[in-house]
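A protein chain is absent from this complex, but the other protein chains hold their places.
Let's turn to subunit A:
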């Protein structure tokens, strides 16, 4: 356990060395946040101040929370694992007395957690100061929101790991990454809240792990979903957590038998 804790810290430390990248990310997050404010607020107002349960305060919370989590939830499909399989350095991972799958997700979680500080919190602060937004209700709301956020980050790491692990068979996974980039952002509710989707698309999204990464944590952290419904979302997250982790374990095991080390 101490080992994985140390790996988590290492993930945080590694990310902390890229300060300029964090600043760049923050600027991008904020700019697109303001863009979303313009478009989505107009939509809410055009609908008479209420759009599928979203008023301006709820919409603002959705926008700034989802933008703030962009540095932490991996919606671009890129993984260290994919690169390491491609250049062969994955052999080093297999030389360690570690579960390769667990170690990769732990490191990715460290990166995610670190990014909450230079990218998540400032984005939220800017949103609150410039626009104002809803917040969770009471201690339970915050606690459930935090739990959903943590679950979302692990699910994100576990799902994107699956894309990287396809490299055991394909070696080159860039095409898959692009596919993931397009699909995950949309179905996770990055562009518009999932509640605004037509019914069939909302159902489709619910059959993927993507809403668990971003939409559900945002719903809980903004206080939009409370009580039994909130517990229901966390329950769905737990199901996806188990499924994605199990798939990752199985793929790592099968992938090892397929592994052909690139570059000698």
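Quick notes
FYI, a residue touches a chain if its C-beta (ideal position, glycine included) is under 8 Å from a C-beta of that chain, and two chains touch if they have at least 3 such contacts; residues count from 1.
Keep in mind that, in the parts below, contacts and distances are computed from a predicted model.
From the set "Cytochrome C biogenesis protein", "Anti-sigma factor antagonist", "Acyl carrier protein" or "ATP-binding cassette domain-containing protein", the protein name that UniProt assigns to the chain left out of the figure is "ATP-binding cassette domain-containing protein". Of the options A:76, A:89, A:236 or A:249, the residue whose C-beta touches the omitted chain is A:89.
The residue from A:52, A:174 or A:256 that touches the chain not shown here is A:256.
Listed for subunit A, the residues touching the missing chain in the whole complex are 2-3, 6-7, 10, 13-14, 17-18, 88-89, 91-92, 94-99, 256-257, 259-261, 263-264.
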